[in-house]
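The complex appears here minus one protein chain, its other protein chains still in place.
Order of writing sets the chain letters: A and B. Residues in each chain are counted from 1.
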Amino acid sequence: MNSKKDFSSPFPAITFPTPGQMMWRRTTHHWGFLLGAGILVVILVVALLAPYLAPCDPYHQDLAHRLINPIWHADGTWSHPLGTDGLGRDYLSRLLYGARISLLIGFAAMSISAVIGASMGVAAGYFGGRVDVVVSFLITTRLALPVILVALAVVALVGGSLPMVITVLGLLIWDRFAVVMRSTTQQLRSADYIYAAKATGCSTMRIIFGELLPNILNNLIVVATLEMARAILLEAALSFLGMGVQPPLPSWGLMISEGKEFMFFTPWLIVIPGTVLFMLVLAINLLGDGIRDITAPEGRS
Amino acid sequence: MNEALLEIKNIRKEYRISGGLFQRRRSLRAVNGVSFAVDKGSVLGLVGESGCGKSTLAKIMLGLETASEGKILLEGQDVSSLPCRQRTRRIQPVFQDPYASLNPRKSIQAIISLPLQVHKVGTTAEQNVQVEKIMDLMGLPRRVRYNYPNQLSGGQRQRVAIARALIMKPEIVICDEPTSALDVSVQSQILNLLIDLRRELGLTYILISHDLAVVEHLASRVAVMYLGRIVEEAPTEVLFKKPRHPYTTALLTSVLTPDPELRLPETHLGVAYPNPIEPPSGCTFHPRCPKVAERCKVESPQPVVNDGRMVECHFPNY
Partner (left out) sequence: MSYLLEVKDLQVDLAIPAGTLNAVRKISFSVSRGETLALVGESGCGKSLTAMAIMNLLPRQARCQAAVLSFEGDDLRSFSQKQMADIRGRKMAMIFQEPMTSLNPCYTIGNQLEEAQLRHQKVSRQEARDRAVYLLEKVGITAAGSRLKQYPHQLSGGLRQRVMISMALMCAPALIIADEPTTALDVTIQAQILSLLASLQQEFNMGMIMITHDLGVVSRVADQVVVMYCGQIIESAPTRELFARPLHPYTQGLLACIPIPGRSKRGQHLGSIPGTVPTPVGRLQGCIFRNRCPLAVEACAEQTVNLQEIHARRSYRCLLSPDRAGYNWLEHDEYE
């Protein structure tokens, strides 16, 4: 008498979008993310293809053709679309190769600081107690140090170069990673699924990497993008002050510094690298904000 | 002499609470000397309200917290001498909130097979087969294996949690409010499932709940907790028919059965609310007890055991 019930719904069958599809929709509708990602991809491609795109060797000096105006001036030429700098080097080529330096330094310094800061933050958040006290003390100490001055001091002692800048920055900008990872981990460590994993017999490492990490990853990525932008700006500042990347490397900060002598006569020497620097940092920030909005939409409305 | 499967002996758990910048640290006695024994195949119901320590006790039994004092014996063996893997194979939890007990970033397949991976049981193919079998047992359709927890309903999530707990075939399952966060109709489905599983797999349950009706339906023995101690313990039928401790009586009176002929019950408990950080002197229940006498304010009652029942009261109802 009790035949198997047909449990089909009285409503028409609706396929609900999967979480993956919903995230995709959020991604494609988020103008900030798309804009930031677009600009960043362009700069990345340009940096990778710099040897093919640059019209000249960025280190080649041609003192006979110094300070040629860019193409939009009356006397610009196509052989130097963005003109030449004070030593006759093609500006467009230096700009393209400079992108490599900015991206490399940004990414490398961010990676180093991510490893340092995230491990400290997660350890402090997960274990609490004495580990937390030590890490908090280290964070507070680090926050009390002015980054630029410390970097300047170190570089003045040891000498400036590309690897040096990366190392110094990487060892200095881990604070936000530590703070954010610590608070995120603290929120999640008493979640029931962590207890369930412990009750299953998971080792601590397995819990941290297998259960906790996937849930804090989106925060980590957001902070990583923002710190990358910060590293790029810091490098530009250091190079501008002469304590970062050394000439003749085409760092954008260095280009601004070299151009400041000619600021009132040929302002484009400063404006061009300044503008691309601004755009790169803006793109990275938009990307970071976008990632946060897309991966955690409940934080918004 | 039937040796109990699980024996809890005088467990205490104290937390140090900082009293603020200028006050000394105070101690919070979440569990204050709890002892009981559970026979194989039976269901012990642990009943109590918020602050009574039942959740802390559950965590101690699962090894998620260490007791400040006391022992837990599993078939006569001290649990602290067992390797962690052994213990987790034999005692497993089902938590209250199905929305929080599953990792939102892992698929159902990954969640259920986690114990198999941790204990390194079988190859991946064998593990998949086991996962399929247990999902069938739980009444979960196979197609949800690759879904994520937020795509499932509350009842389905709780089934996943139970599947994860049972996949290693434990002996004891500690259910901490397994149905409190679920709707009534889903609750009865899950309770029926738990009843069937106990029979089929020969499990022993420790059922922690504030819902006396649920406990009465599942448990063979009931222990009532108040502010960290067990104040009464008895077989279910006699506890519900003839409660001895005034708190048990109040709890039973408070159960609102769907009977429109009855009005709201009067528990005679007063408004005073227990503060676990500063427990009352003597019998901790005395500020709320309708039968309080002078003796209750100074002297803590000792447990009195007769014909399979225990009660801690100076003036129990006989």
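The criterion applied here is as follows: contacts are C-beta pairs under 8 Å (C-beta built on N, C-alpha and C of every residue); 3 or more make two chains touch, one makes a residue touch a chain.
These numbers were taken from a predicted model, which means no experiment stands behind them.
> Write down which of B:17, B:213 or B:277 is the residue touching the left-out chain.
Considering all chains, including the one not shown, the answer is B:213.
> Pick out which of B:269, B:283, B:296 or B:310 touches the chain that's been left out of the picture.
Of the listed residues, the one touching the omitted chain is B:269.
> Even though one chain is hidden, which residues of chain B still touch it in the full complex?
49-50, 139, 141, 153-156, 183-189, 191-193, 195, 210-214, 216-220, 236, 240, 250-267, 269, 271, 273
> Please give every residue of chain A in contact with the chain that is not shown.
2, 4-12, 14-17, 22, 25, 301
In this text, only the chains that are shown with their structure count from here on.
> Per the centroid of Cα atoms for each chain, what is the distance between chain A and chain B, given in Å?
Each chain reduced to its C-alpha mean, chain A and chain B end up 48 Å apart.
> Touching residues of chain A toward chain B in the complex: what are they?
Residues in contact with chain B: 16, 18-19, 191-193, 195-202, 206, 211, 214-215.
> Hey, which residues of chain B end up touching chain A in the complex?
Per the touch definition, chain B meets chain A at residues 59, 62-64, 84-85, 87-89, 91-93, 95-97, 100-106, 114-115, 118-119, 148, 150-151, 161, 164.
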